[in-house]
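The complex is shown incomplete by one protein chain, all other protein chains being positioned as in the whole.
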Amino acid sequence: MKSGLTADEELFVGTTRRFLQDAVPTSVLRELRDAPEGYEPGYWKTGAELGWTSMLVTEEHGGGSISGNGLGDLALVAHEFGRAAAPGPLLSTNVVASALSRVGGESATEALGALCAGEAVASWCWSEPRPHSGLGDIAAVAERSGTGWVLSGVKSPVEHGAQAGLFLVTARAEGGLVQLLVPATQEGVTVTQLRSIDVTRRFARVAFDGVQVPATAVLGEPGHAAAEAERQLCEALVIQVAEMAGAMDRAFELTVAWAADRYSFGRPLASYQALKHRFADMKLWLETSHALVDAATEAAAGDDADRATELASVAKSYIGDHGPELCQDCVQMHGGIGLTFEHDLHFSLRRVALGHALIGTPREHRLRLTNLLERRNHERKATDL
Amino acid sequence: MKSGLTADEELFVGTTRRFLQDAVPTSVLRELRDAPEGYEPGYWKTGAELGWTSMLVTEEHGGGSISGNGLGDLALVAHEFGRAAAPGPLLSTNVVASALSRVGGESATEALGALCAGEAVASWCWSEPRPHSGLGDIAAVAERSGTGWVLSGVKSPVEHGAQAGLFLVTARAEGGLVQLLVPATQEGVTVTQLRSIDVTRRFARVAFDGVQVPATAVLGEPGHAAAEAERQLCEALVIQVAEMAGAMDRAFELTVAWAADRYSFGRPLASYQALKHRFADMKLWLETSHALVDAATEAAAGDDADRATELASVAKSYIGDHGPELCQDCVQMHGGIGLTFEHDLHFSLRRVALGHALIGTPREHRLRLTNLLERRNHERKATDL
Amino acid sequence: MSTGELEPIEDFRLRARDWLRENMPTVPAGGARQMATRSDEEELAEVAEERRLQRLLFDGGFAGICFPKQYGGLGLTPAHAAVFNEEMAGYRYPWRFQVPTMTPCAAVILEFGTHEQKLAHIPAILRGDELWMQFLSEPGSGSDLAGVRTSAVRQGDDWVLNGSKIWTTGAWWSDWGLCLARTNWDVPKHRGLSVFMLPIHQAGIEVSRIEMINGNREFCQEYLTDVVVPDSARVGGVDDGWTVATRWLFYERTFHSSPLTLHPTATAGGQAADGPAAGLMHLAEAAGRLDDPAARDLIGEAHALSVAMRELDHRVHTTIATGGASDQLASLSRLMHGVAAGRFSAIGFELAGPDAVAASLDDETGQLLGDQGTSYLVRQLMSIAGGTTEMARNAIAERVLGMPRETSLDRGVPFRDVRHGS
Partner (left out) sequence: MSTGELEPIEDFRLRARDWLRENMPTVPAGGARQMATRSDEEELAEVAEERRLQRLLFDGGFAGICFPKQYGGLGLTPAHAAVFNEEMAGYRYPWRFQVPTMTPCAAVILEFGTHEQKLAHIPAILRGDELWMQFLSEPGSGSDLAGVRTSAVRQGDDWVLNGSKIWTTGAWWSDWGLCLARTNWDVPKHRGLSVFMLPIHQAGIEVSRIEMINGNREFCQEYLTDVVVPDSARVGGVDDGWTVATRWLFYERTFHSSPLTLHPTATAGGQAADGPAAGLMHLAEAAGRLDDPAARDLIGEAHALSVAMRELDHRVHTTIATGGASDQLASLSRLMHGVAAGRFSAIGFELAGPDAVAASLDDETGQLLGDQGTSYLVRQLMSIAGGTTEMARNAIAERVLGMPRETSLDRGVPFRDVRHGS
């Protein structure tokens, strides 16, 4: 969590936390594991009323945020989602809503209304199945056909793909990337549910087989969507890492409390130096993760696209590695009980493991950072000449 | 060190250890740091009398070993070399002597006599300079010229290259690898001393620029030296990992003693659980390293070349990673004093750091293991069909 | 028994080879997939099949190779057991009977049991009639195994047990439990324990299944309410149970090299001869990453680690067996197995990538990749079960390296006065 919250922000975080504690305590999460959507119908709509879906949407499109810094506020919500292991299409709906609000033009207004109200869910179709990575090897293809477009390709994993009414699909077109809005009902769209290791988050594979859409389905300028897609990626990563840091926060909190309460050989676990030192390492990882979430959030909200990319990848590579390590070490500190479904710890572990693997693994983000540094080097050298 | 030594072996190890303690205590090693050879003239000759140079040489060539298992005995010596951070061309001379004795034919007898007596030093010219790896990317080329051969290429780092009278050079020829014996005095040979991070081990770059040698200089069958070269590589790795395990052994011993003697906050360091657990990890690495040295030694002495390669690479990749980690953790346990030239710990650290990087890094050996497993898979599938 | 009476090793090998070929079912090609979850019906069917296999070995004269003849075993040497393990490669075997039935349970009974107790149970075990479980851990005791709070109170010739045990694998399909209980609360914890044998399925014992986070429901917790055990079922002296437990734990730590258990050295067609690396290579191929140098690096690492583990086990076993070190050296193996298992799991997870966490279930490849995610969730299992790696590190530092012991605030204190948290 960000340090130095304003009073408004603290109130907002408190409200969100209490709502999630009441609506989706871990006992409810356990019951939801077989629910197709991962949440009860009314839950998402109430969340929308709390602002979960409209923070990245401009006021003219019916959105807005507490502090005026929508992504910052959304990161606070995502942090609470991570702490609570809360269900719902937070990442996908917000990324799509943000894009629609920014470049969707007039035709986006209607779709945005339903998304902001929590009445519809949208999915951000970015990652593609193996052997493609989650980091932008786009094989899906869109071709002009008459006045419209024909889309073919497979996107996977797509968060809440089986619940979404609308897909924002990135594909290759002549001249570069294109982004298309595809209704789930369109002919040629096939959605297959995947098995998620998370208890309540849902993913699907969405296949587009010669799907025809009109020209109005194109977001922005065809062939020039790379920068917009990168911006979406940065926002998605911010939401993802904020959730992961929240999950780490909760796992750590549970484990610190356990170490104080649990006695072994007549002493609390927390009095054993070997464990204390591991707690110190975990605290370091946790605070660093918080710091990186803040930095990535700030950068993604700013105008420097290069910096946004850099900090998103730094955050993802660091948190993607240390989040799972922290949660696994929390399991280890708990002993057998930490491996049971009845204990709450696994909700955190699942969420960070998911976050580790999706939208680019830590290694992929490290390679992306090196590419970025190399490009900077070249640009500098070119400038020096 | 091997577990379950025979009485003869124990006696032999004891003699070797005492000789090294007397001849090259760490005070002498410090003085030798600027000595070009890294040791006093008489030292290597006395070592030869103790058998250091003749264990891999058959009896008909004047060699022999205590137990009849030459490589096993040599690994014991190498372990003591590692403990003492002893100087001298143990690895290079033995690998060359072994090859000469095995495939050198009659012409090898004279060279072997001088090597076994400690009167001459030979260098095993295998690794090549960057960007080639230490694991057998051979760019040096030998071509037939009249009745003889012409050799061109650069070998680096070559252990004791500046002291050697004879080089055993692996090069590419028509049809495959060839190994040539090249006297250091031959025209076209240029030797450049390198800076070693070890205090007493010496390395050089040896360039061969159109060096002419007669047909008798060829070891074995021209174009078919791959298997022999692989055998040399396995022997070299056994000597290297045995030395590294010895160095780890000594560093660990010093540090366990330090932790018992040193008091902090009125308690011995060894009473702090966080340190105790790290000692436990180090003990695990150390014993595993010993076990792998034994396994690699046994395999390299046997007839199964595939198994010898596998165990040599397993040992090198494990010890190459854990040796430096163990020694660095020993430094950390010592605090500032462990970083001073006056303390003995760095002799171990230098030796394992050297061993980590030379004759293939741990990563290169891991990749080699995967290649080997893949080849086995293919062979099995071919057999199954 | 002089060694002169024993069947020569190679004769035994050939006889075993022939017998196995004629009698033992083989592992299906491709090996049995290790599934995180089976249905209860599948599980019970497997247990029944394993009872049959154990009976087959017994009737064929190959059960209990290193068990004494007078209790139904063959009275042969670890070397005989080793060749049998080699010959077993590729055949099915009753793996549920090995740990904890053969060791540590049968091993403890052999060492501490009376002649009558051995006669009553060892042949029954070797015949496949008795599957045993360890009633050792408790919900409140964690690493502090001597801190058990299950009480046994003397009543005439009987003992009455009350308390709860946990982490018994498959108690619901097992027959007997070896139980560590507290018989004296007025002395320090190690001095008030005793060991009992008791049938699991009886009134007074409620067996409850625990769901693990990978969906596995093998582990159980038992609630013991006024369970009556005759004194004749006590193993070892009254209040001297820690003497028994110390060996019990040794047998547990060293199960992987015990001559009392079967552990075939390779499986059919050499499929697993290269250890976990073979499976990981298959996985990398399934994930389309076999050409990725990072994936190849991880596979090589896994292979090196598995060989390192094998060689360490061998060294530890040999050193202890030849008297070169105390039993405590086995903690090194225990630590290594925990560390290595965690690393194999992490490598599998890494190789599988996004498919590990959001898996397509409509093809085998998708399932294989998805299994990596499920396995990753229980990555720590092997660093916890059977004594944590933390306890192993303590043992190595204190018992192997001789470093000062941790302060125990329960040492020398009557157990009833020891603080045990909220």
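Letters A, B and C mark the chains in the order given here, with residues in each chain numbered from 1 onward.
The working rule: a contact is a pair of C-beta atoms (placed from the backbone, for glycine too) under 8 Å apart; a residue touches a chain by one contact, two chains touch by 3 or more.
Not measured: the values here are computed from a predicted model.
A.B. asks: Among the chains you can see, which ones touch the chain that has been omitted?
C.D. replies: Listed by label, the shown chains it touches are A, B, C.
A.B. asks: Given the contact definition stated above, which residue among B:15, B:145 or B:340 touches the chain not shown here?
C.D. replies: The missing chain is touched by B:340.
A.B. asks: In the full complex, which of A:37, A:198, A:228 or A:294 touches the chain missing from this view?
C.D. replies: A:294
A.B. asks: For the chain not shown, which residue from A:4, A:41 or A:146 touches it across the whole complex?
C.D. replies: A:4
A.B. asks: Could you pull out which residues of chain B are in touch with the chain that's been left out?
C.D. replies: 127, 129-131, 133-134, 156-157, 192, 194-198, 203, 205, 261-268, 272, 274-275, 328, 331-332, 335-342, 346, 349-350, 353-354, 356-358, 361, 363
A.B. asks: In terms of residues, what is the contact footprint of the unshown chain on chain A?
C.D. replies: 3-4, 256, 259-260, 268, 270-271, 273, 276-277, 279-281, 283-284, 287-288, 290-292, 294-295, 310-311, 313-314, 317-318, 363, 365-371, 373-374, 376-377, 380, 384
A.B. asks: Since one chain isn't shown, list which residues of chain C touch it in the complete complex.
C.D. replies: On the chain C side, contact with the omitted chain comes from 293-294, 297, 407.
One rule holds in what follows: only the chains that are shown with their structure count from here on.
A.B. asks: Mind checking the centre-to-centre distance between chain B and chain C? Centres are C-alpha means, answer in whole Å.
C.D. replies: Whole-Å distance between the two chain centres: 41.
A.B. asks: Which positions in chain C touch two or more other chains at once?
C.D. replies: Within chain C, the residues that touch at least two other chains are 390, 393, 406.
A.B. asks: Can you list the residues of chain A that touch 2 or more other chains?
C.D. replies: 272, 274 - these are the residues of chain A that touch more than one other chain.
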